[in-house]
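Please find one structure pasted underneath; my questions will follow.
Just one protein chain is left out here, and the rest sit where they should.
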Amino acid sequence: MMHPMRKKRLQLICLGILGIGIALALILTAFEKNLMYFYSPSEIHAGDAPAKRPFRIGGMVVEGSVVRQAESLGVWFNLTDTANEQMVYFEGILPDLFREGQGIVAKGQMNKSGLFVASEVLAKHDENYMPPEVAEALENVQHNSKVD
Amino acid sequence: MFRFFYHYSSLRNFYFFSAKLTPFLIAVFLAFLIYSLYGALISAPADYQQGDSFRIIYVHVPSAWMSLLVYMAMGLSAVSVLVWRVKLAEITLGAIAPIGATFTLAALITGSIWGKPMWGTWWEWDARLTSELVLLFLYLGVIALLKAIDDRRTGARSASILCLIGIINIPIVHYSVEWWNTLHQGPTVSKFDSPSIHIDMLIPLLTMTVAFMLYFAIISLYRIRSAILVYDKETQWVKDLIKRNERGQI
Amino acid sequence: MPNSLEVKNLSVERSNRGIIKDLSLSLAGGHLVHLKGANGSGKTTFLRALAGLIDPSHGKIFWNKKNINERPFSQSCLNYVSHSLGLAEELTTLENLSFLRAISRKTLNKTVEASLEAMNLKSFQDYRVAILSAGQKQRASLAQLLMFNCPLWLLDEPFNSLDTESCGVIESLIDDHISNGGIAIVASHQKFQSSTVQKVVELK
Partner (left out) sequence: MITGTNNWNTLFMLVRRDVIKTWRQSADLLYPIMFFVLVTILFPFALSPETLVLRSFAGGLLWIAALLAMSVSLENLFKTDYSSGALEAIVLSGVPLLLVGLAKAIANWVLSGLPIIILAIPLALSLGIDTFSLSILLLSLTLGSVTISLIGTSIGALSVGLRSAGMLIIVLALPFFIPILIFGAVATSNSQTGLIPEAELYFLAGLLVLAVTLTPWATASAIRTRLG
């Protein structure tokens, strides 16, 4: 026979663990529902991205893929996560930091023909800190691997 | 083991023990500081995009890390206050809260100075900067509660409870702010699988962090020791100490 | 088992000041202690420490050989009537006492109605506490003593704002309590009319 006081304490601890467990399960479910609404080109290829609602896409602008429309602000470019590419169309003024090879985030929606129509394009500074030579070297490697 | 902790958690023993420890800490701190300053300002190369302005990282990042570390230290003290009722922990909690708040403020200010060349504005609702701002308010809350309660034991215990609620809240705030931020600005895209910081830049950053930790240890020991004297001012050993001190000065 | 209360080298701090310093006291059942002392001498602090509300900075309190500051301590052995009365002003006397009786984990004694009757408050039971006179409030609060069966009574200024007749009622209550083997510690500036006081503790 367990001491009633100890039994009570044990029950409380079990309840506490149960509560934390449920809370974690709910929060993890929230993660699963993709709280970010953020998808990579690969995920879009796999068909994970929503078809009917806006979301975000992130990736690097593929070198040489930028095509500007002659008489308007329209621009096409491809985004890559190194595995897959996704074509994006945007009409508007691109941010100053928008360059080929730069990581960007675009907000918009898929159209029926599989083109991502962006309503907004954001260029983010990247979070790497390295000397210029290293950056250059890294760029060369990437360039070469693309040529191969 | 228990006896060891018991011995050093007695205020008087801690006072004398920490007095012996301090000069040693200062020496190690200076060594680390000088080495890291050399590394940070001279030997580390300039960044390929940001040039020399990236060097503020050596103040910003250690401050930001310390702001979290000090909160964790406060959390440990809070548990000791609430569970074991350790007097030394009560004193520690009150002594380190302002230091933690200062580190947080330093991280915010340097972040904003860094933001000027990087983003073009002094303040950007960047996820990390915003959660750092919330962290500052958590610190200020603990300090405000400590100041509002006259009785030091009740004050320390109340502040401990608030501090522990805060500890659970820190990851939640951090995560939700990040999520909110990406919703409005898009997450930072990093270059895949490439080293995010070069080794020549990393080593001074790590040693600078150690220097910050030692600085924190030294300053908090000073604050704890002066708080111990106030706490125990009615006891014989403090009275003896004051008497000896006066004689020494004459 | 006969009741016993033992206070060993008790020191209590309030607002960073030592209020009670090194107080020791040993009591067996059937004792009435008159707690005396000037304002601010720590009478209330002492009673609150005995009630387990304040943790002492040094020393220990034992009730029936059990340390009251070690959790879990159930306060079911004691009846503490503070001078802040403990009654919600918005509720009636009856509501207040019925609530306390219903939630209490103590051994129950008289019903609320019987307790109010004994305190001469039956006709005021449906009045909100806010509109009662000071003496009536005091009596309503003291009615708690009758509702529960607790061997230890801690009374903080129970004779405050009471007329002579009511004082007599309270004193006879206390007499009954200690003659049944209970212990009562009463903080008061007033002298007891009857001579049941076995011990006077003066706080400085």
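Chains here go by letter, A, B and C, matching the order in which they are written, and residues are numbered from 1 within each.
Keep this in mind: a residue touches a chain if its C-beta (ideal position, glycine included) is under 8 Å from a C-beta of that chain, and two chains touch if they have at least 3 such contacts.
Only a predicted model underlies this, so the values are computations on that prediction, with no experimental measurement involved.
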Answer for the absent chain's shown contacts is A, B, C
Contacting the left-out chain in the complete assembly, out of B:Gln50, B:Ser112 or B:Thr154 | B:Thr154
Across B:Leu145, B:Ala211, B:Ile224 or B:Val238, the one contacting the chain not displayed is B:Leu145
Missing-chain contacts mapped onto chain B | 82, 134, 137-138, 140-141, 144-145, 148-149, 154, 157-158, 161-162, 164-166, 168-169, 172-173, 175-177, 179-180, 183
List the residues of chain A that touch the chain left out of this view.
-> 7-8, 11-12, 15-16, 18-20, 22-27, 29-31, 33-35, 53-54
Chain C residues that touch the omitted chain in the full complex | 51, 53-55, 74-76, 78, 80, 82, 84-91, 95-96, 99-100, 102-106, 128, 144
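Operating definition for what follows: only the chains that are shown with their structure count from here on.
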Between chain A and chain C, the Cα-mean centres are separated in Å by 67
Averaging only over C-alpha atoms, locate the centres of chain B and chain C and give their separation in whole Å.
-> 47
Distance between the CA centroids of chain A and chain B (whole Å) is 33
Check each residue of chain C and list the ones that touch at least two other chains.
-> none
Report the residues of chain B in contact with chain C in the complex, numbered from low to high.
-> 85, 150-153, 234
Which residues of chain C touch chain B in their complex?
-> 13-16, 18, 55, 57
